[in-house]
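Every protein chain but one is kept in place in this view of the complex.
And then chain A:
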Amino acid sequence: MTGTDYLTVSGVSKQYPGGGGVDGIDLTLPRGEMLVLLGPSGCGKTTLLRVIAGLLAPDAGGVRLDGRDITGVPTHRRNISMVFQTWALFPTMSVRDNVGFGLRMRGVPRGQRRQRVDEALALVGLADFADRRPRQLSGGQQQRVALARAIVTQPAVLLLDEPLSSLDHRIRVQLRGQLKRLQRELGLTGVYVTHDHTEALALGDRIAVIDAGKVVETGTPVDVFNRPRRRYTAEFLALANVIPVTPDGSELRTPFGDVIEAEPGAGGGAPVVAVALRPDAIRMAPGTGAPGSHTGVVRAVEYQPGGVLHEVQLPDGTSVQVVVAPGEGAAVGSEVGLAFEWKKAVPLID
């Protein structure tokens, strides 16, 4: 196997009578990497995961895993594991039996099974909880049992369907780190579904942004977050101002009259429809009239870990977000001058 096509999804479509589903998805994933499917709820990312798992049959397209076409292979013979949003622990079984279930189904002898279950529980830090029932555990502990159950069988690919979304923020962040570490150390190949871009950034080796059943953009987290190519990606991640522009020769014109020098071929052939500009690439000063600046009115102020976020409305109606250091802020309703560092703008196509 060459590294780049360990898991291949080609042309997968699955439509539901009531709408939704996925349409012509192509993805590849090298061995040992984690692919994050990122998108809003209802975009089809869970459908795609279930097609990979074999829980749904695609209308068209196929899935290859480790050089084998598994499209027609039933779920239980795919050597995969899946962690569900609700964890789906077996309530009538102890933690030990839950974790050992996959090994039992594979006919692993009892003694060996016990040893591997103990190892897996130790990996997730639950060695002392083997004899509990799932309902005697907290949400975070249940999630870790689900993870132990999924990795103990050494699956060819680990599928995770928003496994952290029903947990508190603090535990979520903690488990996220643990999950990433485990995935790296065990060399697991994984597909992780989430709508949370911070999770995607923390966990993914690759990110596929999905909208309305189609892959909008793929890349490493750094690429997708710092230099998104598509307007949808930038808007969904909501990390930067997305300012619509109209192309004018080699320049881009904003609705409030600024002109941006675009690099040749910025859109890769497609017309540039907007630019992304991070909130810290806009300078804000109280009062009006500074050269090369625009006057706007502060509409809202929000304190954030990285500084104070101001929502400023320009005379033409465009709203932009500006981050300044604490103490340099302006009051809601006051007029401020804005200067844009267009050199940092990222061109976006539709």
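We adopt the following convention: a residue touches a chain if its C-beta (ideal position, glycine included) is under 8 Å from a C-beta of that chain, and two chains touch if they have at least 3 such contacts; residues count from 1.
Here is the rule we use: contacts and distances are computed from a predicted model.
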Exercise for the section: If you had to name the missing chain as UniProt does, which of "ABC transporter permease", "Cytochrome c oxidase subunit 1", "Sulfate adenylyltransferase subunit 2" or "Citrate lyase subunit beta" would it be? Expected result: "ABC transporter permease"
Problem - Per the touch definition above, residue among A:101, A:192, A:236 or A:340 touching the missing chain - result: A:101
Practice task
Would you indicate which residue among A:91, A:109, A:249 or A:317 is in contact with the undisplayed chain?
Solution key: A:91
Exercise for the section: Decide which residue listed in A:82, A:95 or A:215 touches the omitted chain of the complex. Expected result: A:82
Completion exercise
chain A positions in touch with the non-displayed chain are 53-55, 74-82, 84, 86-93, 101-102, 105-106, 134-138, 141, 149-150, 153, 159
